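Of the protein chains in this complex, one is absent; all others appear in place.
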Amino acid sequence: MSTSTGEAIQFWILAVVAVLGAIGTVSMKKAVHSALSLAGTMIVLAVFYLAQGAYFLGVVQIVVYTGAIMMLFLFVVMLVGITAADSLKETIKGQRWAAALCGLGFGILLIAGLANASLHSFAGLGAANSGGNVEGLARLIFTTYVWAFELTGALLITAAVGAMVLTHRERTQRAATQRELSEQRVREGAQVTPLPAPGVYARHNAVDIPGLLPDGTASELTVNPTLRARGQIRDVSGERLAQLAELEQRSENWLERDEHERDGGHRANGVNSANGSNGGGQ
Amino acid sequence: MSSFPLLTVTAVVPAVGAIATAAVPAARRTAAKWLALAFSLATLVLAGVIAARFTPGGARYQLSESHAWIADFGVRYELGVDGIAVVLIGLTALLVPFVMLAGWHDADVLEEHRPNRNWRPTQGFFALILLVEAMVVIAFESTDVFLFYIFFEAMLIPMYFLIGGFGDRAGAHSEDEQAKQRSYAAVKFLLYNLLGGLIMLAAVIGLYVVTAHQLGHGTFSLPQILQARAAGQLHMSTTAERWIFLGFFFAFAVKAPLWPLHTWLPNAMGEATAPVAVLITAVVDKVGTFAMLRYCLQLFPNASNWATPVILVLSLISIVYGALLAVGQRDIKRLVAYASISHFGFIILGIFAMTSQGQSGAALYMVNHGVSTAAWLLVAGFLISRRGSRLITDFGGVQKVAPLLAGTFLVGSLAILSLPGLGPFVSEFLVLVGTFTRYPVLGVIATFAIVLAALYVLVLYQRTMTGPVKAGIESMKDLRLRELVVAGPLIALLIFLGVYPKPVTNYINPAVKDTLSDVHKTDPAPQINAVAKETAK
Amino acid sequence: MNPVNYLYLAALLFTIGGAGVMIRRNAIIVFMCVELMLNACNLAFVTFARLHGNLDGQIFAFFTMVVAAAEVVVGLAIIVTFFRSRHSASVDDASLMKL
């Protein structure tokens, strides 16, 4: 007995997607990308479940896995942020080779094993699912596997409690008040005033565009260090200065002035530009 | 078969003693010593009771006790003694009190600096000695191979601590150098014997497999196995029997020790205090030779006969080699150790000569070697502790300042060179005759050793005791009362065993007879049986 | 087509996941790879269920999911605490051994 052609087509297409997703999970540099490709793979798997008559699992796969668990992953990714761990450079000697060897060997063995397993005929789930897939599962869960089910309950509770215990931090002393914090900041000689806002002289004041100092260089303080670490800063001061120079040129051509006036005018321009920048900032 | 578990009690008493001694509070160490001594004496009494209740020539294993233990593996808690075991239990129980008396102050060195409040080296020392005694006794008593194996191995643990923890401080080196050598010796002792034990374990399992195959139910019980073989239910295949035999023999040869597995003994005996050294060579090592006689020969008769030539040669090498090296030693205790190696060679030679003289001689030799070495080495220990050195060259003219010490030492020495009239002569001559009747050449070669023995013993005596008084000897004290109490009875015993060994041979002979019948051997008959003709007339 | 292909796929995914566990240093990604392996197993279970025509395989997959959920919760919590204490999410930094 064989499956429908439709399923075959679906399989061959989605299988490729699943594998690509899996490879992506392993090989993407950034955790977020890995997470997304994993999510992709999981959705594909969900489809496969549905295709194989595991309707309940298919749905659960999407809701629980792709929904809840992957979101949890993403939370943690955000929480942890960017780390040196993301680099793909190998640090343990010979690890790559060993991994490759074991991985290949294992995979080959598995596939060989499957190959010479006699699985040519298969009994579909028609009979099993006759009373509905969910009911079938339910019957089994609450009869044969009820004890295991109860245990999973206990397991989940334990896991929840465990997670809380692990992540919970006991506050040893009273939280510092605003006042104390500010005093401490002054004592340490740290930045007392709030950080300067980004985007001065910018075409728009987005968080990823640093503010400029009067001499036109970008200020480190105006952008989030995480963005900087991720290399997600758009540094636009260069083009902006070019625009200024061009504007001056045009004004010179436009109203001929004496040399001395031009100097004054030039100075005035500088001042104006400074004011303008302030204005633009607000 | 009496209802009262005499054998168990005999083994348990010293064990309890060990616990009690260890429990004595740190401040009361003298009390601990006396307590330990009391327990060892109680054990001696019990050993006497065993000897009294045992009827020589009666059933092969008497006073037996048998309880299922690990039923799934056919392991039983089975005790029972034959004549040889009785004698050796007696020897152990007899020597331990002397060892304790001799080592009365051995642990005091460690008392000086007490790292913490309940620092109790003295209690530990005596408790360990009692523990060794308990284990040795039960090893002699057990007739279940597995039970025997357990204690055969377990006795390494207390011995390890006795060697490594309470070594003597008379070495020629600095304090920490000594500590290094002590631990080296202790570890060497442990590793050698563990190796032997593990190989034996494999053999033990092999035995179980074989019995399980052939009898349907695996068993370790010596009587059951013998019975099954007698009934013809058990036929080990030749190869299996040989391999298992080798596994057993290797362990026993290490323990015994047989050349070339002997090198742990000189280190161990050199670094341990004299009493502990006596415990090693006179008590613990006897388990090895005893086990050869009980397990190797009785369980694997054919394999024993198969291996006999090699073993005889090895033992012969041990005899001559040990004696020659003893001549070459500069350290008194190492000399004793090599002498012991030579003597163990004699014991093994006697066992595998497969004649009643040889084996009775070997069994008797175990006793005599125990007593004589104890007498010799304990006195040597007194000597060493006085001078604070083990090097022969540090002594000289002791006889002038401490005649009693010299005298007792001389008697011990004469016993070691097996002078007629002292115990060892009888056994050594029996071994030689027993060997000669079957293997004349080996017998003759072995006899050369009596000259070598005279050489190393007398050279040692001459260098240490005679001649002008050396520096550091002048103020040497003669034996104290405690030390006389150690040396005197041992010497008396040596003389008794030398003049009237009959009481002991009465126990030994029947057992030997059974063993010989196990290996299907009979004494070679003389060409002309003069005695028979005389009686015929 | 024979459902066995699903099994081949599962084997492939499992192997890839395993490789990821061995290669990646970022604890989170390693963890994801573990999830991938679990999913591969699930796929296999479901397929077997279909092959044998009973639902026990699916039950198993179901339990796997539950366990996976629990495991993820605890695992991520561990990662977070680890990150707090070490300011790193690298599994290699967990090694305190001197070589």
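Lettered A, B and C in written order, each chain numbered from 1.
Simple rule for what comes next: a contact is a pair of C-beta atoms (placed from the backbone, for glycine too) under 8 Å apart; a residue touches a chain by one contact, two chains touch by 3 or more.
One rule holds for everything that comes next: contacts and distances are computed from a predicted model.
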Original post:
What name does the UniProt record list for the absent chain among "NADH-quinone oxidoreductase subunit L", "Heme exporter protein C", "Sugar ABC transporter" or "Sarcosine oxidase subunit gamma"?
Top reply: "NADH-quinone oxidoreductase subunit L"
Original post:
Where does the absent chain touch, in terms of which shown chains it meets?
Top reply: A, B, C
Original post:
Quick one: which of B:142, B:211, B:281 or B:399 touches the chain that's been left out?
Top reply: B:399
**OP:** From the listed residues B:432, B:476 or B:493, report the one that touches the chain absent from this view.
**Re:** B:432
Subject >> From A:92, A:146 or A:229, residue that would touch the chain that is not displayed >> reply: A:92
Original post:
Which residue among B:288, B:345 or B:361 touches the omitted chain?
Top reply: B:361
Original post:
Which parts of chain C are in contact with the chain that was left out?
Top reply: 18, 21-23, 25, 30, 91-92, 94-97, 99
**OP:** Over the whole complex, note the residues of chain A touching the chain we left out.
**Re:** 92, 95, 98-99, 101-103, 105-106, 109-110, 112-113, 116
Original post:
For chain B, which residues lie in contact with the unshown chain of the complex?
Top reply: 191-192, 259-260, 262-263, 321, 324-325, 327-329, 356-357, 360-361, 397, 399-400, 407, 414, 419-421, 425-426, 429-430, 432-433, 436-437, 440, 443-444, 447-448, 450-451, 454-455, 458-459, 462, 465-469, 499-502, 505, 509, 513, 523-534
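We take it that only the chains that are shown with their structure count from here on.
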Original post:
What is the chain whose Cα centre is as far as it gets from that of chain C?
Top reply: B
Original post:
Quick one: chain A and chain B, Cα centre-to-centre, how many Å?
Top reply: 76
Original post:
Taking each chain's centre as its mean C-alpha position, how far apart are chain B and chain C in Å?
Top reply: 62
Original post:
Where on chain C does chain A make contact in their complex?
Top reply: 1-9, 11-20, 22-29, 31-33, 35-36, 39, 42-43, 46-47, 49-56, 58-59, 61-63, 65-74, 76-81, 83-84, 88-92
**OP:** Going by the contact rule at the top, pick out the chain A residues touching chain C in the complex.
**Re:** 2-3, 5, 7-8, 11, 15, 18-19, 22-23, 25-26, 28, 31, 34-35, 38, 41-42, 45, 48-49, 52-54, 56-57, 60-61, 64-65, 68-69, 72-73, 76-77, 79-80, 83-88, 90-92, 95-96, 98-100, 102-104, 106-107, 110-111, 114, 119-120, 122-129, 133, 136-137, 140-141, 144-145, 148, 152, 155-156, 158-160, 162-164, 166-167, 169
